[in-house]
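Have a look at the structure below, then the notes.
In this view, the complex is presented without one of its protein chains, the others remaining in place.
Presenting chain A:
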């Protein structure tokens, strides 16, 4: 009896989780000018539509650029921070740990608005720079967290061994520590990239006239049109995400994102 209930609930969960995705996937191939399920006629024209005109391509480029640049900066800050927090005991460590994680704890809307209101407006920061800063902040916690969890299992005695054999601290970091946490770094970078690339709630405050990230552009589009272009674009983005997740899974296992 209990088992049957469980089966039923599981079925419901999967239906609600996957149903919309399946509907979107199928209807993106419809011919009609509105979303239809199942479509009466089949076509690839909405996929072609994505690449017609520069609207999505420009936004895509902006997204890639912002996510990539922010990613690099977040890595530059996040890697040494994660290393220091795993390796050393120091005053204010707990505070720093919380600080690096806080962007995921605060609702994006609040964070986005706060950034806009107190930083962007106050300092008159241009749109691109604002996006760059905002996305660095989005990505930092993911990078710090994934690399930290990698370093927490790291046996620092091999670093000490290297130093005792004559390597400098910096040399030991690059030659001994880095090669052994490589997969964690790549995973952190990829997951942060996905997080930034798909972000809406913070980007929405940072974008301005003429500059838009892909999700924001999509949002604007659905406000005006009802055709399946967005469905087609979503399918492409899903495919991209799936590929990245596959790579991450191969590198470190998906458990990285389910454990705290």
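Rule of thumb we're sticking to: a residue touches a chain if its C-beta (ideal position, glycine included) is under 8 Å from a C-beta of that chain, and two chains touch if they have at least 3 such contacts; residues count from 1.
Here, contacts and distances are computed from a predicted model.
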Not-shown chain resolves in UniProt (candidates "Carnitine transport ATP-binding protein OpuCA", "Carbon-monoxide dehydrogenase large subunit", "Protein-glutamate O-methyltransferase CheR" or "Carbohydrate ABC transporter membrane protein 1, CUT1 family") to "Carnitine transport ATP-binding protein OpuCA"
Which residue of A:143, A:162, A:185 or A:248 touches the chain not shown here: A:162
Contacting the left-out chain in the complete assembly, out of A:36, A:58 or A:180: A:180
Given the full complex, what residues of chain A touch the hidden partner chain? 155, 157-158, 160-169, 171, 176, 179-180
